[in-house]
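Shown here: the complex without one of its protein chains, the others still in place.
And now, chain A:
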Amino acid sequence: MDARLPKEVEDARTAIFVKGTHTGEVLNVVMRDLMALKRPNAISFSKKNPIHPFDSNTTSISSLEFWAGKNDASLFLVGQTTKKRPNGLTFVRMYDGQVLDMMEVGVDNFAGMDSFKTPKSTPGHKPLMHFASELFDTHPRYIQLKSMLMDFFNGEVVDSICLPGLEHVISVTCAPTPASLNNAPVNMYPNQHPSAPEDVSSLPKIHIRTYTTRLLSSGTRIPRVELTPMGPNLDLSLRRHKAADPELLKQAMKRPKVKKVDIESGLGKKKKNLEVDEMGDLRGRVHVGKQDLNKLQTRKMKGLKGGDLDAEDEESDEEQEDETPRKKRRKQA
């Protein structure tokens, strides 16, 4: 039970692969191959489950939340094939035992791991991820997709990694952006207008490819990389989705307070004029305003006093006298 308590730096998310009421031949293989990539943080529910995450009339959401609690998992991949939506995969992400956001994709084309007679990656090794398209920075649907896939395969924060252990690449590329998507203003909050359903057909397809890497010597420290297709290869199209509740997302995005040592080593909000010297001491620079040399008090001599200056000097003397007792009084109080 202690292992399930919240941690500051979280472990990799565990994903549960759930089969819906009907999964076709394609989806079975897709889920098996995706699970091979996700292992060892994957749990398979091989029996059929009446799960319809987007149908709010059913108890699907509460079932998902129950499973998440039971298995200490925070990701779901639900496979479901229907006549209306063939070969649908639903990614569900949880936060604190509640559903955070959901995303449904349809599998249009698929080539499994078996169809490539090439070396495969070792289970448990972290993949490298590659996203290519400007939509991953601009379109909310694709931002969600990127975030979801990163969380799915690579969400664990590690402080060091063994470089020879990097074996495979998951590459996510969009089809060319259609002109309609480039020009039309993007509706940032499609969830707020459920009456007008989104036109998903205009959204470009997504190609997920997996490769293994081969490192060739280049004569420099950095090797040259060559890729070999590994499989599974998926062509996906976006379907329904549910964006995260802003309030819940805000909670989920909270970061732990940055420790003092980390701030000194340059993490977090950049502190100006602070640096750590070789001895590990924190040194600061203080800005002192430019000195006005005209007001510099030089040695007073009677001979130097003019008529006007004299008057000013007396005034300033009086001021000084005024100030000093006030300071004393304050100290006493």
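To be clear about the criterion, a residue touches a chain if its C-beta (ideal position, glycine included) is under 8 Å from a C-beta of that chain, and two chains touch if they have at least 3 such contacts; residues count from 1.
Basically, contacts and distances are computed from a predicted model.
Enquirer: Unshown chain, UniProt name, "Trafficking protein particle complex subunit", "Trm112p-like protein", "Ribosome biogenesis regulatory protein" or "Exosome complex exonuclease rrp4"?
Expert: Missing chain, UniProt protein name: "Ribosome biogenesis regulatory protein".
Enquirer: Can you say which of A:Leu77, A:Leu145 or A:Cys174 touches the chain missing from this structure?
Expert: A:Cys174
Enquirer: Give the residue, chosen from A:Glu10, A:Asp55, A:Asp114 or A:Glu275, that touches the chain omitted from the document.
Expert: Selected residue, touching the omitted chain: A:Glu10.
Enquirer: Applying the definition given at the start, please give the residues of chain A touching the unseen chain.
Expert: Residues 5-8, 10, 13, 74, 93-96, 100, 126-134, 136-137, 146-147, 150-151, 154-155, 157-166, 169, 171, 173-177, 207, 209, 211, 213, 215, 218-227, 229, 244, 249, 251-256, 267 of chain A touch the chain absent from view.
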